[in-house]
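Note that one protein chain of the assembly has been removed; the remaining protein chains are unaltered in position.
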Amino acid sequence: MTALDFICLAPFLLLASAPIIIMLTITITRNIKVVYGFSLLMFLLSFISLFIVAPYIPHVIAPLFIIDSYSLLFLAIIIFAGFLITILSYIYISQQGDDKEEYFIILFVAALGASVLVVANHFISFFLGLETLSISLYILVAYIKTRSYSIEAGVKFLVIASVASAFLLFGMGLIYTATGSMNFKGVASALGSLHALSPILLTGFVMLLVGIGFKLALVPFHMWLPDVYQGAPAPVTALIATISKGAVLAIALRFFMDIQGFNNQAIFIALSAIAIISMFTGNLLALNQGNLKRMLAYSSIAHFGYLLITLLAGSTEGIHSAIFYIASYIITTLGAFGIISLLSVCSGNADSIDDYKGLFYKNPFMAIVMSLAMLSLAGIPLTAGFIAKFYLVLAGVKSGLWLLAFSLVINSVISLYYYLRVVTTMFTTSDQVKPSTIPLMGNLVLVVIVIGILFLGILPAWVSDIIASLS
Amino acid sequence: MTAYIPFIPAIPLLSSLIIILFGRILSKKIVAFLGVGSVSLSAIITIIAGINFISSTPENGSYTVTVWNWLTTGGFSANIAFSVDALSLIFCFVITFVGALIHLYSVEFMDHDEGFARFFAYMNLFVSSMLILVLADNLLLMYLGWEGVGLCSYLLIGFWYKEPENGYAARKAFIVTRVGDTAMIIGLFLLFINLGTLNINELMQQASLKWAVSSPLAILSAALLLGGALGKSAQLPLQTWLPDAMAGPSPVSALIHAATMVTAGVYLIARTHVLFALAPAVQAAVAVIGAATLIIAGFSALTQHDFKRVLAYSTISQIGYMFLALGVGAWSAAVFHFMIHAFFKALLFLGAGAVIHLLHHEHDMFKMGGLWKKLPIIFITFLIGSASLAALPLISAGFYSKDAILWFAWSSTNGSKWLWLAAYFGAFITSIYTFRMIFVTFFGEAKTEPTHKPGKLMTIPLVVLAIISLIGGFIELPENFGHFQIFSRFLSTTLPSVQLAGESHNELLFQILSAIASLLGIYLAYLLYFKKSSFAESFSNSQLANFFYKGWQFDWLYDKVFVKPLVWLSEINKNDFVDKIYTAIAKATEFLNSLLSRTQQGRLRWYVMVLTAGVVIILTFMLNL
Amino acid sequence: MNTIFYIAGAIALLSSILAITNRNAIHALLYLILSLLSISVIFYILGAPFIAALEVIVYAGAIMVLFIFVVMMLNIGLEEELENKWLKPRMWILPSIIAAILLANLIYALRVLEHQTVTPQIIQPKQIGISLFTTYLLAVELSAILLLAGIIGAYHIGKQKKKIIHRFLKK
Partner (left out) sequence: MVTVSLEVQILFAGLLFLIGLVGLLVRRNIIFMLMSIEIMLNSAGLVFVIAGSHWAQADGQVMFIFILTVAAAEVSVGLALILQMYHHFKTLDADALNTLRDKNER
């Protein structure tokens, strides 16, 4: 370990030290406010540390990590989302029973796991990052243990995630057996010497795909998602939807690009089929869904179906559009779950779409943010979602993926139906006009999200230029 | 130096947003201040920009201000960028200046309306969209403004939405213009696919480089753009919506349906004149359509009873003149007539609106009369506006602008004696129906009593517009007297000057001819409607008059040709397969939804089973490929 | 040596099957421990003595004991009739078919390795230790954090609020 290594690991060290310091403060006094303030500070510090790291990239810490501009960008997204989720979590969790402080420890471990995934280029760091993330998520999902549905979601998540990681591990094992390397580049160079993928490697890749597909909730590995979304506390759902999925997408992109997976016809066809089926399944399931969290879960299945297009495009443009898409998806999803979580705090449960009836008359700001989030998810112009979809289609079309682009367009139309249903629900009048107020910090989060959605939608050039400058 | 250009459309937009968001809280005074103030501020900025532009005209005649780059990927870029040149400055000036006066007038006109804030929000939004339309440096942004003004027009025609008829009129306007818009958007795609850009300047350069004169693509895209222009500017055959659009409040008719929005088509053609020059056939069509429209609408105006419908048909007719001018290549004459027309037609609409307002919303001219004593200021200003419309020789601004068109219709290389004859005949009819309006409304015996005198806020705009309608013509005098052509010299940096076919020795002859037409028309109107000749009575009861009254039965025709067959088709299809396809799609979606939903029944083992089965299927598939 | 591999392998497979089919949880766990022990034998003869030890200590020792604790806490030894109700013979059909297809695929895929044999190479614990604390040091640190999360999570979720009601207040 050199000094440079330590500098480049600064964000990770900060994220890793946070749980330990929180534990120490808990031994002194159990004060949630202290923990909360400290958590915000640590996320802020680790965000700042990214700028310290920036001059030294790309830096490889052999053999586990590679810190390049690409991973730095994902790190920024993750830490930013982590910061907002911390605020939402505090507002949400401070209403709950005892032992609230541990929540933040686990939150940091989850963020650490996700960050490791982003820089991993080795099976060991891949697996450990994934599991660090998963285990923290089991805990967070079931964190409010007095709720039976939280526990149910936790058990389901744990069992299926474990199965998926068993598959993932077995797949890694097979690839290791066939290539003798666990490093992505090593695997890629071993593949380069083969003219065709041997069946054992294909089997390995399919099993690896289970692990990734599970986390991204692609059909047919998607079944857990709605149940977990519904059962988990709203901020945790936001965490799953944003940080977890973003990090897994990052490593999937890296692995896929390293091994040039799109060049293999079998993998290409299989992934295309998964993408198209995911789009249709997600959107069809969302159509009649009365539970908003479940609806968003189904819509997320469809969105990650769209995102597979970037993988299959196999071009730098594909990667750039993927980063833009995930950034806009994360900010938009945070908006939606932010509203759900804030509303759950101030008026009990806010899962059902019916709970949003007349929201516009109770709290116009929240209703506008929610509408904006829905419009962005649907891909209406001047929101982040539109630009993201536009880049996506462009990348797909440039690589000649007409079928995929076509089904994306069809599915966008289908999805419009249920997104707009939420919007119209909020604007229908309801008899009970009890104004609901939210804490100041909650409003702040929403303002940041609104700015984010509109910024990406109106001035996408700024962000897309940054993305395009990545090598 | 140029950084303030974006504020011209931004200020009204901002004010509109403020009124929309806080309209309920704000008092009427603040709303009025915001509404009028924002447009006035834009007008001031426009004038500053104009002065700057004249004092230091850029070399190529225009400069561009990029506000931001919305998207750029692989050859396609969508900018929010404004391009300032002589043409857009003139349009901006008219929009903001006339707009500010109309806003001021509206403060009094709409005073007792419950939708006061809503009205100003829409009006400001309209001004902003219209400014975006004329300032846009690419066709995509222009299309945004184009749709924006369409939306505002729709909202404002149906402003008094409690009357269902107003809603129908709004929808009619929206749908008819939509026919043109569809053609236009196809045209935009065509241009983008073939020339690879939507930036207007680049587009024009590319077009003249890549396309030969009369090449099929040039003709097709010019024709498609013309379609959009026809819809927006209410020209044949898409003119039917404008008379019905008079359902909106009078200031709306003045601003949107007379002075600005309906001339967007003129702007579009002038802006893309290079393209039209490449397609002479289409340009000739523009002239013919203009000539036909001006006569047809003139006859319709002759028979109307509703005050505002006369003006509506006259607007269609006057825009016909502008199209005629565009068609013969007299670009600056068209723009000149647009400007003068905006002044006097806004004046006429505001005057008419004031009369209607003060007479308990009485629209029928024949139920008015003798108003000249009771409403002297309105009468005088209205008379000045009418003189301009009827092109009264020498003293009215309308004379100079219309005379230029008549002259070029004859003398331009694209002109012909037939076009001139149509325009000449149109001028004659124009002066008849204009003074018919004057004699019927302001003279004769009084049939109604105005409730009160118009207030200051209403009279000031009338007076200002009346003064401009008198003197506005002197900025562009014909060659044979004065040869004072500041206007066309200003425009020459942007638009090419007209190509004359022959020598100009007989220009005076044409001026005398058109003066005769104008005076003759007034005299005829005097005979028929002041002296109450029996012919006027019998004519207005004739079949022919009824035919004109119904706007040459275009509505009836469209009803028979398009609407009825469609209704018939959809009716016989009610149980037919087309419907079945749609219900089948809906059913299939629902079925798939319930099928998939059944998979999500919460059983953990089933979830794992699906996951495993998925692995097995994918693996089997991949190993056997 | 090959014979030992086959014998240990057979025992491992058999006891695993018994473990998943047994109705009594404690019995099943004991079978599972047997299976893990025989896998540890295989580790040993594959040249991984350190892993063999860990398999016994951590898997068979610690993790399985954890299971047994939970089973005993929940007293589910008494629920054999329930298991009888839950385990219908026809429930085995579909999973077995899926597993069989997967197995067929696996056999097909593994044919490429047909003629490769493991080179007899013993990897000493020292080598693993060096590797762990030099190359993979950061991974070790990460797994420490992971375990920390596991401990806190298990503590938080497993903790039951004790409801202590004074005997006078009991009804």
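Note that the chains take the letters A, B and C in the order they are written out, and that residue 1 is the start of every chain.
Throughout what follows, a contact is a pair of C-beta atoms (placed from the backbone, for glycine too) under 8 Å apart; a residue touches a chain by one contact, two chains touch by 3 or more.
Here the structure is a predicted model, which is why all the values come from computation and not from measurement.
Every shown chain touched by the omitted chain in the complete complex is listed here: A, B, C.
From the set A:Ile32, A:Val159, A:Ala188 or A:Leu416, the residue in touch with the chain omitted from the display is A:Val159, counting the whole complex. Annotation: of A:Ser46, A:Asn121 or A:Gln230, A:Gln230 touches the absent chain (contact as defined above).
The missing chain, though absent from the display, is touched by one residue of A:Leu9, A:Ile26, A:Leu88 or A:Leu128; that residue is A:Leu128. Chain C meets the missing chain through residues 1-2, 5-6, 9, 12-13, 16-17, 19-21, 25, 28-29, 32, 35-36, 39, 42-43, 45-48, 50-51, 54-55, 58-59, 62-63, 66-67, 69-71, 73-74, 76, 79, 82-83, 86-87, 91-92, 94-96, 98-99, 102-103, 106-107, 110-111, 113-121, 123, 127-128, 130-132, 136, 139, 143, 146-147, 149-151, 153-158, 160.
Taking the complete complex into account, residues 123-124, 127-128, 131, 135, 138-139, 142, 145, 148-149, 151-156, 158-159, 162-163, 165-166, 169-170, 172-174, 176-177, 180, 182, 226-227, 230-231, 285, 288-290, 294 of chain A touch the chain not shown. Counting the whole complex, the residues of chain B in touch with the unshown chain are 594, 597-598, 600-605, 608-609, 612.
Assume only the chains that are shown with their structure count from here on.
Looking at which of A-C and B-C shares more C-beta pairs in contact, the answer is the pair A-C.
The distance from the centre of chain A to the centre of chain B, each centre being the mean of the chain's C-alpha atoms, comes to 49 Å. Separation between the centroids of chain B and chain C, computed from CA atoms only, is 78 Å.
Multi-chain contact residues of chain B (touching two or more other chains) are listed as 612-613, 615, 619, 623.
Residues of chain A in contact with at least two other chains: 199, 202-203. Residues of chain A touching chain C in their complex: 1, 9, 16, 19-20, 23, 61-65, 99, 102, 105-106, 109, 112-113, 116, 124-125, 128-129, 131-132, 135-136, 138-139, 142-143, 145, 154, 174, 177-178, 198-200, 202-203.
Partner chain A is touched in their complex by these residues of chain C: 105-106, 108-113, 135-139, 141-143, 145-146, 148-150, 152-153, 156-157, 159. Chain A meets chain B in the complex at residues 155-156, 159-160, 163-164, 167, 199, 202-203, 206-207, 209-210, 214, 219-221, 223-224, 226-227, 265-267, 269-270, 274, 281, 284-285, 287-288, 317, 387, 390-391, 394, 398, 414, 458-461, 464.
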